[in-house]
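Removed: one protein chain of the complex. Kept in place: all other protein chains.
And now, chain A:
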């Protein structure tokens, strides 16, 4: 802003002296009264007339082509748009000869071989001033290369593959959740392996969504179907995740394992941050416990507000650190305010609560899961020990003998890098498979109610113009009638509109 203000005020100041020079020159010319001056005057008048006719400053063209020096010779015929816009004021003609003479003087007396001249130059515009698509592609390749180099220099050194574990199943909201997650994963700048475990077996619907991603996916199915109670769901999801971890062990996948539930939302910084993890890390998860809309809830929440205004539960789960950034404990979601009020089954409109510590907040090095790995630390149990666990595996912390070895990520849990959310439709909600409508749906609103008439309007001839006006007035009057009737109930208004419009149509056809 400084710069443009500077420029503009500079120009303001300059304008005073600049404008001053022009009348001086013209007065000098007119005082001579020689044949040269008369000749210029006549030429001036002629050019004025021509400019009036043509609509732009014709004189400048002539003088350019006659007197211009080398640098102004490469003019395209198109560019006199700038002159065109300003119209034919011929006031400057007296000043141009002095200008050009000055130009000539300059080049003769100016320092040695200077090809840069002061004075008016043409504005060079090429014939097709639009972007060339090949060049645009090249520019994007350059930008891509530069960004890759930036990432290489300032980003993570030796980025590891991200192995994403997602349990899913076919339901109404699956397309919504999976598409969102898929788009997030497609943006991740590192190598990715997406292990999708599906309850109820592998289906074509899920496969169709995964195929659009272009990512490397491993799609496996579990025979059991998803139960309708949230408790049962959590347990099955844990088993599905363990199944995926077994795949990591079998295939000896190398990288960072993270748990991405399909309804969660991940930030891009999460993927950058987990690259800093060594063996087992934890991040802070924002819990979006979506509260239900029952009246019971709202009254209770009002009383809640009065009681614990200072102690509103922080909707965050994750590692807790002391001032020297050492892990000292865990923040878990405070579910006491929601006690007795939480959703039990998927249809409940009450709040869906998370577990104490969600799987999504943990990341682990895939080598922890391998049977034999070189520097596997001793504080990790083998994955097979979890095989026989009857109850559900609440969080991957069960894999650790020593939970204090967990690395807190995201500046020691201060950054919330992902959000947990559970939103599902009723268990009996139907949706078209793969969201393709076939057979066509039932008609809910007939198209006759649309505001435009069925027949396309005809071009009115002269006699019909009068009629047309009359019809317009007729229509106008009907409209006023209907506006008055709007005060009545909507239904009656609708029928009346239909009736009056039908009436006008009849009058048209007549």
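Operating definition for what follows: a residue touches a chain if its C-beta (ideal position, glycine included) is under 8 Å from a C-beta of that chain, and two chains touch if they have at least 3 such contacts; residues count from 1.
Methods note: contacts and distances are computed from a predicted model.
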Omitted chain, identified by the protein name its UniProt record gives, among "SAGA-associated factor 11", "Cytochrome c oxidase subunit 7C, mitochondrial", "Exostosin GT47 domain-containing protein" or "Replication protein a3": "Exostosin GT47 domain-containing protein"
Sole residue of A:36, A:54, A:118 or A:328 that reaches the chain not shown, by the stated touch rule: A:118
For chain A, residues in touch with the removed chain: 1, 3-15, 17-18, 57, 71, 74, 79, 81-83, 86, 102, 106, 110-116, 118-126, 129-132, 135-136, 138-139, 141-143, 145-147, 149-151, 153-155
